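The complex appears here minus one protein chain, its other protein chains still in place.
After this line comes chain A, so read on.
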């Protein structure tokens, strides 16, 4: 996993959207019944990049993905200053226009393959479907392409598996089939929502390696959603940490892991059991994630933050660059060593 080379030192999040951004999201908000669940999300995925959104349950990380795919649940009110995919504005698209993108130029995989695979269609039929629909391939060519994809995702005995149904496969094999289905049209963007969370750790390692190989082979950008910081550390080029519907910190993998700034990012790290904590209490975060009907004013993490001051409870901190870098933090008290005595 080598870091991607990017043109120039300028930050493409400023100014007009450059052509090489696969996904640019500015000010994305999603609400239900008067409650704002996502509140002003800014996120960029550049060509060939793997960007992780990391956060706990209820933070809005999956909703960000679904809103991008045009799959937000009914009743969701979606607003954005900008929601562009390879330069095209997604917001005004009709459902029919969306369908020509999904499974073709943008694809999604989920935590539980059984909920997205069709139980009454064979593995082969499901991988061929996007080829027939989006690429207008004939039966023979679609079969050959699908079989090649099935062996590329390292499904053993692909010819035999081709005619089997999802329930006849193990969890790890199903995840491979879902990846084959998602990538068979070589999409520009793959959104992966906790794709390895339900898998055993040795199978997870295999799938993570496969995803990394395929994205380099196909030049596919990936938006990877997870709660697991160790997984993030191993795969991410860039990371957005999300809390209660807002991005609180964003930067490269090394920015976040070598120079974490936001108290929530720090608290997530500190809560993980380390060998040196044996026999000692873990650093848990007091309180719990606020519900959408009870979002605190100011910084949403303030009620749980040991560094919070009056300003944190009163005023929303903007997501600002750390001096001289494209590492952004939404915290009135960052950098902490200068403000905390």
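By definition in this document, a contact is a pair of C-beta atoms (placed from the backbone, for glycine too) under 8 Å apart; a residue touches a chain by one contact, two chains touch by 3 or more; residues count from 1.
In this section, contacts and distances are computed from a predicted model.
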**Request:** Leaving aside the chains on screen, match the unshown one to its UniProt name from "ABC transporter permease subunit", "Bifunctional protein PyrR", "Glutathione import ATP-binding protein GsiA" or "Thioredoxin reductase".
**Result:** "Glutathione import ATP-binding protein GsiA"
**Message:** Which candidate, A:134, A:174 or A:253, sits in contact with the chain we can't see?
**Reply:** A:253
**Item:** Listed residues A:91, A:160 or A:283, member touching the removed chain
**Value:** A:283
**Complete:** Given A:95, A:293 or A:337, the residue that touches the chain left out of view is A:337
**Asked** So that we can see where the missing chain sits, which residues of chain A does it touch?
**Response** 1, 56-57, 170-172, 200-206, 208, 227-231, 233-234, 253, 257-261, 263, 266-278, 281-286, 288-289, 306-307, 336-337, 340
